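The other protein chains are all here in position, but one chain of the complex has been omitted.
So, subunit A:
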Amino acid sequence: MILLQSPSRFLLQILQERVLSGEKGMDIDCHTVEFDDVRYHIQFSMRNPKVMVLSVALPLPPPEAILHDGLPLGAVDAIKATYGSVVQILDPPKDGFDLTMKINLTKLPPDEASNDLFVYYTPEQRNAILTQIASIREVVLGAPLKLLLKHLASKTVAPNVDKLVALVHRPNESFFLAPQADKVTIVYPMRFQDSIDIVLATSFLQEFVEARRTAALNNVPSCMWSPAPPLELKGVPADALNANAGFVTFVVYPRHVESKRLDRTVWNLLTFHAYCSEGFMHTRMRRRVESLIQALDRAKSDAEKLKKLVHGASFKRMSLKNEGDSRI
């Protein structure tokens, strides 16, 4: 499993280059894709080199997840709260996308060299804002999760929220939240396509739950795995629960979502995938094979090695004496 960072590297790279490049204009028009079918379309035009038009397409929502105008609950508010005047949402979004935004880089905090004596921003601060723009995925998709967890931090239940909330996890798949005043239970149905993957993932997840029990990890959210849907998911339509690698349940308590930890918790819960575990297994398997071969090599007796050498000699060495003997 591999932990991904929240900002998209590619977006961040483009934004940083653009901010540093000064007034030089160049057309950029590119599409890029992220895991779970999140698509980005990035456009810069010659005329407005400091204005980026960013369109985002979200994963196809499963039927049980509730959306508001094609966006998750509270996404628009979250965008406004996070970016302020830098970002302007264009309505309606571009064809084939769920959200189109205009990002005005001139409204970013200016350089140190700016004439404005009272506003003084360091490059680090500006970078932090760019990083936030690059994490647009977290802001939009994580908005409902953040909302619920914020209420958890203040130990209340969000008003007008159902007992069980379905959120978009992957295209046509959802994960479920059961918010309560003192804890939030989060359940992920795990699905895999490949039959080998199902077996590997099942054992991996069991190991994962086992690892949680070690003493060093006492404070992390508790974690369970079960092959059948847990009790919290009563009343959910059956086709949303056809997980073939079991269900993973996390229980998040208020201490996990204290002010600073909130963002990280949101992102980690939002992108819970068992990615890439197979790669590590292969690496370890290869290393094991190598060490076993080495052990076999060592186990060969010296005589065996010698025999090989003698066998390789292609002619018999004759001394003068032998030659003499043969003549006689």
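Convention: a residue touches a chain if its C-beta (ideal position, glycine included) is under 8 Å from a C-beta of that chain, and two chains touch if they have at least 3 such contacts; residues count from 1.
One rule holds in what follows: contacts and distances are computed from a predicted model.
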item: Hidden subunit of the complex - UniProt protein name among "Large ribosomal subunit protein uL4m", "EKC/KEOPS complex subunit CGI121", "Actin-related protein 3" or "Protein UXT homolog isoform X1"; value: "Actin-related protein 3"
item: Candidates A:8, A:55, A:100 or A:132 - the one touching the absent chain; value: A:8
item: For subunit A, the residues touching the chain missing from this view; value: 2, 4-5, 8-10, 13, 30-37, 60, 171, 193-194, 197, 275-276, 278-280, 282-284, 286-287
